[in-house]
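Left out: one protein chain. Kept in place: all the others.
The block that comes next holds chain A.
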Amino acid sequence: MAVSGLFSLVLLSLTVVMALAAALLLGRRRARSLAFDESVYPGLRSLRRATIGWRVIGMVAGAVVAVGAVSFGHLRPYAFAAPLLAATAVVAAIVVGQRSVYKAARVRGSAGIEHRRLRDYLPAALTRWVACLLALLLTAVLFSTLAASPDDMGRAGRAVAASWTQGDGAAEGVFGSLRSPYPGSFYTLWVGIALVLLLVATGIGLGMTARRPRNGADPELVRVDDALRRITAEGIVAGLGVGVGGAAFAVLLVGGMDLVQLAPVPLVTAAGVVSLLGAVVALVGLIGAGVILLVPRDGGAR
């Protein structure tokens, strides 16, 4: 755990710090580009402020949660779940922000005949990409959980072991090797719990984004509100991507390194290489989602 765990922690911290700086600079500039008459629409002003502000608050909370999760507990059982818990904090903050301005775009007694559907606000490409990352994480977790063994102290799901025959004739012998920590059930149980939490928070957040009431009879309000909904949905999906991509990266990287160094058995080495290649894919996804989370777009408003 020491080297790879530290590496993941440093990488995560660096990513978070750089992302926060970029979010503060670029995000605020992009948000200001969403122009409208603030004196006519004070509710939209609050909505815009909450949409951007709570996203930044969420990222700060997520960084704190990630550091806490990585460093908490004997043998760091929550380390692999840290990205998921951090993302849950991000999404939860966005949900709190949306809740605080839930009726800001509503004008009591006035409505438009319109159908607001979640898919109108979801970023299609990012959503597909995050779905792929989720499939990657589930595959990685399933494989590593099934492949894990007890460690040298008998703790289930904390190591990976292999045995092989080497030599010839009278010099032939059976050798064994064990590497720990390995992302078996000791760690992936918490990954599963954190993933459920994150998916629930994501579902609540996206549902709220589509359902939030508004005066659909005012085209200018609809234009700005639609853009803010797209920014919110994008933030939630990007948060999910960071969590899922981060967890997949951690599981695949640590698991892959363990397998590559475990035994001179071609099948085991090949599994390790595939795992490391998966880690590269997860890292690309993590960085992509992280950049989108840090730098909100203008929501397509013109």
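Structure notes:
As a convention for this text, a residue touches a chain if its C-beta (ideal position, glycine included) is under 8 Å from a C-beta of that chain, and two chains touch if they have at least 3 such contacts; residues count from 1.
We adopt the following convention: contacts and distances are computed from a predicted model.
Here one chain is missing from view; checked against "Oligopeptide transport system permease protein", "GntR family transcriptional regulator", "Lysyl-tRNA synthetase class 2" or "Electron transfer flavoprotein subunit beta", UniProt names that protein "GntR family transcriptional regulator". Within the whole complex, the absent chain has one touching residue among A:Pro42, A:Gly112, A:Gly203 or A:Pro264, and that is A:Gly112. Of the candidate positions A:Val222, A:Val265, A:Val281 or A:Val295, contact with the hidden chain is made by A:Val222.
If you put the missing chain back, the residues of chain A touching it would be 106, 108-116, 211, 213-219, 222.
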